[in-house]
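Of the protein chains in this complex, all but one are displayed in their positions.
Take a look at subunit A:
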């Protein structure tokens, strides 16, 4: 058995604890998060590796699309207005896929938040990930919490200068790499890298790198938790997303209180003692600098590092883990009702534990079924419906399209033999990166024949047009209808495009106007 007195007592105070609570506009108090270790910390390392890996490496993945399209797996080709994502190529008019993904991201955020709380904030938000990365550098150079505090409060010495300069230099390197990685999504990565290094890239590339370097350095290195607390709207929105069944990082005061720094002495005096030994480990590791024991609060990004810190202490004490744990408000309320005998008396350890030291009936840190409830199922349904609709639309979308603009001025032209001519601008969209031969034909409007400007062939109802790979081809088409075939002032016809090789086809309905006298 370890002695309780061997638990390290840390000096730390919550920035926003009730007795020192300040208005929002006050000088910042620096936060020196202590390194935590435990299962959540390990999970966060993993998430950090995955998210940073995706961000930095994605532009370097290659994907063979043949000679007529870039071979970068993910590329936002703004100059040619194309978005490439592995197998998928998106044209600007198909931007609704992106809109659909944003809708899915929105619903997904609702789902995640209503079930596991601010998991986005705590694990995957770029701000969280990069702050974590910057803290790794800070710890490696300046040491952990106590060393950093000593350094910060101490006078300027050569050592302090060297440490500070090297820390900021490392941060800047990370910031440049981060800003630099962004631009590779917009051009061929290897080519652009060569251009950037040799100073021949477009000015916009350098401007982008500079701006993102500045934001990364400022937000990740200098502002840190202030971004979450003061700049980000999500902490305000989350209040509407959470309900009593959403997981939040919770200090279980039903088993922690009354907290005591000198448990044995107090116990000996016959006073009740809870599990919390007031070691402040939870505050010391908090990157937001708050005290989770004050309850759920706006600043908490639910990174769960306080859980790791507290679990470590509980392990040393030989108590159950979970004094700080993920719990829902309803779990908490149920447990509190037991611990306070229905709210009739203060929290008392004898209500929480049996004589044998185990928890009383009706107490549990977490109840899984709360995650599956009507609200979350509706989110899952809506999210899947949008996803399936997008998938269906993606699998069945056209890669050969036709758009027709009917000339409006003049709407029709009477020719010398009395026949009527209408003009059309026909746009053929060959949306695959391969050249193909397309047959454009007239459907309906009996007797009509078309001719195409720039194609020296006699008028007919069908033309074979070579289409360049991944391009829009614009044809100026005249359709001529003999006088004796004119029936109504407005008749309809269809333009049809067909790839005889793949049998892909598409049609576009258009009007054919004739003068009033012909009616």
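Odds and ends about this structure:
To be clear about the criterion, a contact is a pair of C-beta atoms (placed from the backbone, for glycine too) under 8 Å apart; a residue touches a chain by one contact, two chains touch by 3 or more; residues count from 1.
Methods note: contacts and distances are computed from a predicted model.
Hidden from the displayed complex is a chain whose UniProt protein name, among "Imidazole glycerol phosphate synthase subunit HisH", "Cbb3-type cytochrome c oxidase subunit", "Dipeptide transport system permease protein" or "NADH-quinone oxidoreductase subunit D", is "Cbb3-type cytochrome c oxidase subunit".
Contact with the omitted chain, checked across A:64, A:417 or A:516, is made by A:417.
Check A:28, A:348 or A:471 against the missing chain and you find that the one touching it is A:28.
Counting over the whole complex, subunit A has residues 23, 25-28, 223, 226, 407-410, 413-418, 421, 423, 453-454, 476, 478, 483 touching the chain that is not drawn.
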